[in-house]
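Rather than the whole complex, this shows some of its chains in their spots.
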Amino acid sequence: MNLNKDGFVKSSLFLISSLVRGVAMSKSAGCCKRFLHYAFDYETPKTLVIPSLGVGFVFRFTQFLVVMYVVGYVCVVQKAYQDTDTVISTVTTKVKGFAFTNTSDTEPRFWDVADYIIPPQGDHSFFVLTNMVVTPKQVQSRCPELPSPSTICVDDCNCVEGHSDPRGNGIQTGLCENYSTTARTCEVLSWCPLEIDTKLPEHALLAAAENFTVLIKNSITYPKFNFHRRNILPHVNSSYLKRCEFSRLTDPHCPIFRLKHIVSEAGEDFQDMAVKGGILGILIDWSCDLDWWAGECLPKYSFRRLDNKHPVNNVAPGYNFRFAKYYKTADGEETRTLIKAYGIRFDVIVFGTAGRFSIVPTIVNLGAALSFLSLVPVVADWFLVTCSRKRDLYSRHKTTHLIEDADSASVSMGTTYGTQ
Amino acid sequence: MNLNKDGFVKSSLFLISSLVRGVAMSKSAGCCKRFLHYAFDYETPKTLVIPSLGVGFVFRFTQFLVVMYVVGYVCVVQKAYQDTDTVISTVTTKVKGFAFTNTSDTEPRFWDVADYIIPPQGDHSFFVLTNMVVTPKQVQSRCPELPSPSTICVDDCNCVEGHSDPRGNGIQTGLCENYSTTARTCEVLSWCPLEIDTKLPEHALLAAAENFTVLIKNSITYPKFNFHRRNILPHVNSSYLKRCEFSRLTDPHCPIFRLKHIVSEAGEDFQDMAVKGGILGILIDWSCDLDWWAGECLPKYSFRRLDNKHPVNNVAPGYNFRFAKYYKTADGEETRTLIKAYGIRFDVIVFGTAGRFSIVPTIVNLGAALSFLSLVPVVADWFLVTCSRKRDLYSRHKTTHLIEDADSASVSMGTTYGTQ
């Protein structure tokens, strides 16, 4: 077989030269004829047809296997004929619900969205406050440290002025003060009174948060295919959206989720998670095959806890952060309420890859498959000359051995024939 | 054609054995010779050259088509010879502008960036407040619900203590109170007075926001190619940046955008959108061909509204969220100003794929194309034996039929020759 890569160049040159020279061709007929022969003589392999069912079957069966692989695996399973694009998405979230807390530690309080959603914007990541340690009325002043091996002191000599322990709560003033009737600790300059975050409520303060609902609006784009879509599907109407709630079985396309349902689908218990906080992923999979009717491109929701719950090496388990509300007293002094907020951060993670038929991957994959077809004759030839019954006969007619040593250039085939 | 995959192994073995055995070769000359023949005899197909212009033209033309496809489509259009990488980007945004509001409902107020940009950090997503419902001086207390079919009551029997309607505004106390002179509703425990969000101004409060400008600073990286770039191009100088404003025609590389211009390029009316809010995507496309002079890698800006405006199933149209500013009165009571903020969230979405010549995709795609070249002789052979004028002649000389039945192993070619 002749894979002349320079065929294109050759024939182009020929076409150009033909046009240019035109009738002048007859003059340089000899030269031209040679060129024509060079460019257009077709060299084809001589072949031997072997009417053997066995070899033929091996050949066809190997071909069949390759074609089955191409059709079955590459095309159907892997969709290797498609060009792919990655999703670009926008998410809006809106939480609804309120709660009332009335525990022994805190005064009765009503909570609405503006109180427990941080940040308020309703981005792809929102935090629902479920538990907290509140330290109200902090002012910039001095107070004794919380007792710990490194802060307990006997007299002022144990405290170094200006020293700041990274695990402490402020800058030491060099004095040793009474923390309680039993303990004396170094005095620090800090926001006082200090936060005592060991007194975290064992039952989540906003246990009612499990009944809050969240509406997730998600618009996606596959820019390469100019394909746009929302998770609120076209056939869904307003009245349905007012009362529906996501359920994998009955309402798989309702974009309103009950927080408790999200957490339990992720295999966690809401009340358990609410105490120390955590991060929960709401995964929206937009993987689509755009070759079929586009209406079939639907979001698939799944839920997974993203932080580790009870690993051996659990530093700072759960999810919490500190923030403060700043006030000014009548006399202009700044005071703040420090809140160590525990809660569940919901991360809406949108991912997906869309595929649509494209000629380049098709060609590449078909090309690769054709390469395997070109292996088929190798297999069949090997079978022919090694395993088939009449292998000597086939081999003798297929292959000619050139005997170089004899300068008379006789070929083995000829010789063989002669002796028969 | 012989596609011996084991050629490598064979020749390696041979080289090793040659080195090891060295002069000892002469001793085991016979064995060695057989090995040499096995490893280095070259088996080449016998070919027949057919001096037919027709067949030659079919062959060359088919070759030409395949080469044209490879050069034209795969290389030029699809750039299949490139390795690709996805963009990693950082965005900073800074809005400038101020406004003055003076409507009948609210007292005169001056607004600057710290007032209307939420969150203030200037991330890839920023929100410009354009309209709002303000409920000042809310305190934790009791007040009658807003009138609705489920909250209107005649006497206390209609209200259940502790009941909380998800569509209501608080937890019922079990009392029925006068909401107005005409309506009695159940009293709830909540932040009072309740927000009445139906009184949304019909004209956006901060209509002047359309003249605000935003400076977008965007740095991108293609980590695979170690390629870094900013959207503030090297040839742009400071004085230009101080006065320029993005315009597709006159200033396509100015990174300062007027909000009104962004919205109108997205096909929307700013004043219309400002009333109920919405989400607007500022898409920056960094798709680049890094094989050419890298300076040609420029950001392409486009603008698109990301939420749906007037669909049939429009729940919670526009974009809004609630947040509160917390205050403390002189006697320590917490009070808040609840703001239902309507406005436009601008999402800066950076995407792009860069391509640069790489040997692997080139090899893969050339390989696939070569496979198609190997189909060319199949086409030409088919034309040769079925369509060409002298097909019998060609076929007779190209193909030899082995007649197995005759055990004397005569071949048809031989026979043919004999009869001629």
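A and B label the chains in the order they appear, each numbered from 1.
Heads up, the rule we're going with is that a residue touches a chain if its C-beta (ideal position, glycine included) is under 8 Å from a C-beta of that chain, and two chains touch if they have at least 3 such contacts.
The model shown is predicted, which means the values in this text are computed figures rather than measured ones.
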Whole-complex copies, counting every chain including the 2 in place: 3
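The definition used in the following text is that only the chains that are shown with their structure count from here on.
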Rotational angle, Cα trace of subunit A fitted to subunit B, multiple of 5°: 120
Geometric centre distance via CA averages, subunit B-subunit A, whole Å: 13
Complex contact set, residues of subunit B against subunit A: 1-4, 43, 45-53, 55-57, 59-61, 63-64, 67-69, 73-74, 78, 80, 86, 118-119, 125, 127, 140, 164, 166, 169-171, 189-191, 279, 281, 283, 285, 306-308, 311-316, 319, 321-324, 326-328, 330, 336, 338, 345, 347, 349, 351, 364-365, 367-375, 377, 380-381, 384, 397-404, 408-409, 411, 414
Interfacial residue positions of subunit A with respect to subunit B in the complex: 1-5, 7-8, 10-12, 36-37, 39-52, 86, 88, 90, 92, 94, 96-98, 100, 108-110, 112-115, 119-123, 211, 213, 215, 217, 219, 223, 230, 232, 234, 236-238, 240-242, 325, 327, 329-330, 335, 359-360, 363-368, 370-371, 374-375, 377-378, 390, 393-394, 396-397, 399-400, 417, 420
